[in-house]
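Below is a structure I'd like to ask you about.
Shown here: the complex without one of its protein chains, the others still in place.
Note that the chains take the letters A and B in the order they are written out, and that residue 1 is the start of every chain.
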Amino acid sequence: MRIAGKGLIDTSKTVSFSFDGRRIEGAEGDTVTSALLANDIRLVARSFKYHRPRGILTAGSEEPNALVTTGSGAGAEPNVRATMVEIHEGLEVKSQNRWPSLGFDVLSVNDLAAPFFGAGFYYKTFMWPGALWEKLYEPLIRRAAGLGALSGDNNEDRYERAYAFCDLLVIGAGPAGLMAALTAARAGADVILADEDSRMGGRLLAECEEIDGKPGHIWAAEAVAELAGMENVRLMPRTTVTGAYDQGTYGALERVGLHKAADGHLPRECFWRIVARRSILAAGALERPIAFPDNDRPGIMNAGAVRAYLNRWGVAAGKRVAVYGNNDGAHQTARDLMDAGVEVAAVIDSRKDASVALDAPVITGGRVIATSGRLGLEEITVATGSGQERLKVDCLAVSGGWNPTVHLACHMNGRPVWDEAIQSFVPKAGMIPGMEAAGAANGVFSTAGCLADGAKAGEAAAADLGKKASKTKMPKASDSAYRLEPLWVVEGKGRQWLDFQNDVTVKDVRLAAKENYRSVEHMKRYTTQGMAPDQGKNSNVGALAVLADATGRGIPETGTTTYRPPFVPVSIAAMGAGAQGKGFAPQRFTTSHAASVERGAPMIEAGMWYRPSYFPRPGEKTWRQACDREVTMVREAVGICDVSTLGKIDVQGPDAAAFLDFVYTNTMSTLPVGKVRYGLMLREDGHVMDDGTCARFGEGHFVITTTTAAAALVMRHLEFVAQGLRPDLDVQLVSVTEQWAQFGVVGPKSRDLLNDLLDAPISDETLPYMGHQAAQVMGVRGRLFRISFSGEHAYELAVPARFGEALYRVLVARAEMLGGGAYGMEALNVLRIEKGHITHAEIHGRTTAFDIGFDKMISRKKDCVGQKMAAREGMVEESREQLVGLKPVGAVKQLTAGAHIFVEDAQAKRENDQGYVTSVCYSPTVQSFLGLGFLKNGRARYGERVRLVDHLRGVEAVCEVVNPVFFDPEGGRLRG
Amino acid sequence: MRVVCPHCGERDRREFTYQGAAEILDRPAPEVENDAWADYLHLRENPAGETRDMWYHDPCGAWIVMHRDTVSHAVHGGELASEVRK
Partner (left out) sequence: MRYSGFKVFTEGLTGNKGWKPVWRDPEPKSEYDIVLIGGGGHGLSTAYYLAKNHGLKNIAVLEKGYIGSGNIGRNTTIVRANYFLPGNSEFYSHSLKLWENLEAELNYNVMHSQRGLINLFHSDGQRDAFARRGNAMINQGDDAILLDREGVRQHLPYLDFDNIRFPVYGALFHPRGGTARHDAVAWGYARGADMRGVDLIQNCEVTGIDIEGGQVRGVRTSRGVIRAKKVAMVAAGRSGQVAAMAGMRLPIESHILQAFVTEGLKPVIHHVVSFGMGHFYISQSDKGGLVFGGDLDFYSSYAQRGNLPMKEHVMEAAMTLMPMIGKARVLRSWGGVMDMSPDGSPIIDKTHIDGLFVNCGWNYGGFKAVPASGWAYAHLIATGEPHETAKRYRLDRFRTGRGIMDEEGTGSQHNLH
């Protein structure tokens, strides 16, 4: 019910939205809950387990009951706190976890079966027969559980991430936060003030309090205006600080566009990483309910929320209201309601000695022992000193006291301390380095106290930051004491609900204690207390008190569960913003990319890079046809392949040769200038890390290559060796992978092709196999290496990257004139398998130089990384799996990598496993399928027949074990 | 988390690659027996508290011996590995 003349919003500006299809009219500035209450709607949701009717408990992000789905289709957002949703024209709101309707929910039968569904009941049943768990019990439980539903459609909305840095982050813009921000900002500190509400002011917007003789909300507005006018202040409304992390890093979630219809442009939310040298936690306090029987009906609300709806939004939460509390604060609720003309049926104060100066019926020492009303509160029963009294009310405003919002302060494992006076936990200094708590979050509950505490924290932060704060003039405000008498549980018939969201009752906690789940963590995990979307913000302290009582311990001794980020739930889309689709990782393109795409090559991912798979020609129907043709083309004419993705590292310095001797197993110091050598690198644990080539350009100048996959890893490793292990060596390293475009020119006609382009022709004499030289290609200075991965007479020509695309096009055109052309990764793979060359399919991190037959490449004349551990007894045993070639015996349909190898007539089981296949291809050159693999004691088994078994693909093949070099084992073609 | 690079100052943790305990810098001589070598490579003090470990600052290429706390996550500062070893 809207009260004319109350509230801070302009009720003349109407905004309509829908709730479960019903059109609701609210006002600009309303939240969904204030608008629903204004329309006398109390039933908003169904609970998790028993599908109990639930309404609205709070007016903030801690709301446990009023969770709804907003939007529809791909834009549907489940589990949104209706208290935090600002209405806008056309907003769709739906209730959740009910079928067929909110008013009539079939699964509310669960409530009738509640005696059988107590804490942890599912651990004790559903065990027989075992097969029914996945088939029956679990699907039933899953369907009943959960709250809202995802749409199932891909996210289509925009989300963002952003970064900010400041001297001081003030969390919360209530009286303490505003004073802290004002004080520090006036002293010159860079301040970020973040508050999760759309409007700053905190409780000042919800209370009828005066500051400096004016309404609190006016004072707040003036403070905000002053801050907004300062260049060193950034105000971040609608921003919840969600987590405190190391070195002053805070996560924060800004609701950028959620208060408007999605327009595809404005992000819905933005996840911030804020780095602050200091922070002040001024997040206020959360009111706690009292666990009396049937305390969960719609219409039973926190008293502070009732005041907030009245004073901020001009909405009375009921027509006839009772107030129930254990502290003086509750009385203010009655006072505000009566001032607004709302009937207050009774003020029930649990304290016998409470003095209540109110013009309303007062019951001191009273207890609410029962409530009724199926879909909303209709009546309460109060036990008075003399008997029982029944009151017809549609709203009960409850206050069990307030809990400081300590959560962020506890995110680094610190535990808050129990404050006897306020019967709650408060932060202790130093829990988060650089953070101070102030105001209600610090256990200071009066307005004057909050202002002073905020100013003090602001001054201290400014001083820490080396700024001098001028003397703050303290605004005048009320300093009423906060008096309460603990009241956790009221006994009576009916269940006393603690965790509204997860349907945990006092009885559940007591049962946990009885069954000896006495640790607070056991109780939590057994009953699910505090594990719901509010993470126990409304119920944990109460549940602790019940557990403490049940186990005969004090509350501080019982201890709290662990506070974990985020403070409010954060959407995956916000925290992972930017990664959807292709944004997950950088895309690296070679200079030949466009030319390859033009030729119709499917581009495949190779790490971050994209490389052509094959180059289809007219008439070719399968990749195999293209691949076979490309292989033959290379073997018979000339092929062109972009090899720029291989890592290239320039190594220079007087000790460059000594350094390379240390990182390679073989010796590079003996390599003559102008020559290239194959090199093998080990990890220190003796396994192969990577392989590549090493070209010497001068006494102290080498360029080495790495595999595409290991480029960054090798660079980091070499820097580690240079800086950490061998700082005695004078050597400098720089990655030049991106500076050079490099192309393989491969095949018997490769030299003919090159000699048409090079300014100075080459010959076997001027550039023999494993030689390299500077080369001028059509006027561009480049580097020419005579090296081969295919076993053919081949070159790699490198030019500065800006000439890459042009050169590639020329090379391919020339190759085509010679009966060759471009070839892709598939053909590259076939060519190297034919030659028995390894890739990371073979050097997969578990193989040694011994395994791949390269143990002789480990020079014993010098120390090198990995040499020592490669010599461990288990690393050189004959029984290890060794690289072999596998050639089918007779006709086979295919070979498959990933097959395991067995003795021909042995059963295919682990005990008989002899090895596995790493690489396979069809070789048009050898006209056979070929495989590389690792076989126990393989080098001694050439000529033996083995069986390859691939259960997964249903492929078996008998192969002969052969030398892995299938083609041109003498290497004549390399030099030809 | 913010980590200190001696060259670049305090930077976001995403700029760094972590390797492990700084014990790895005490590489034995080749003539040391295999078991001691294996222990060097695999065994760790693994302290709960103050530690020194290896971080690589990818943008500037520095290997850093970081002085850190494994319980509080405090980062006290770092020295260049090349300086530590000299």
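Everything below uses one rule, namely that a contact is a pair of C-beta atoms (placed from the backbone, for glycine too) under 8 Å apart; a residue touches a chain by one contact, two chains touch by 3 or more.
What you see is a predicted model; the values in this text were computed from it and never measured.
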If I consider the whole complex, including the chain that's not displayed, which of A:23, A:265, A:471 or A:582 touches that chain? A:582
Pick out which of A:277, A:428 or A:522 touches the chain that's been left out of the picture. A:522
Who touches the missing chain here, A:100, A:152 or A:552? A:152
Take the complete complex as the reference. Which residues in subunit B touch the chain that isn't displayed? 1, 12-14, 17-21, 34-35, 38-39, 41-48, 51, 53, 55, 68, 70-73
For subunit A, which residues touch the unseen chain? 48, 76-79, 113, 115-116, 118, 121-128, 130, 133-134, 138-139, 141-143, 145-155, 157, 159, 161, 243, 245-246, 249, 251, 271, 273, 411-413, 507, 511, 514-519, 521-522, 525-526, 528, 531-533, 535, 562, 564-566, 569-573, 575-585, 587, 604-606, 683-687, 689, 840-841, 844-846, 869, 872-875, 877, 896-900, 908-910, 913, 916-919, 949-953
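Assume only the chains that are shown with their structure count from here on.
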Subunit A and subunit B, separation of their C-alpha mean positions in angstrom: 26
Once bound in the complex, which stretches of subunit B touch subunit A? 1-2, 10, 17, 19, 24-25, 27-28, 30, 32, 34, 37-38, 41, 54, 56, 58, 61-63, 72-75, 80-82, 85-86
For subunit A, which residues are in contact with subunit B within the complex? 245-249, 275, 412, 433, 684-685, 716, 719-720, 722-725, 727, 733, 863, 867-869, 871-872
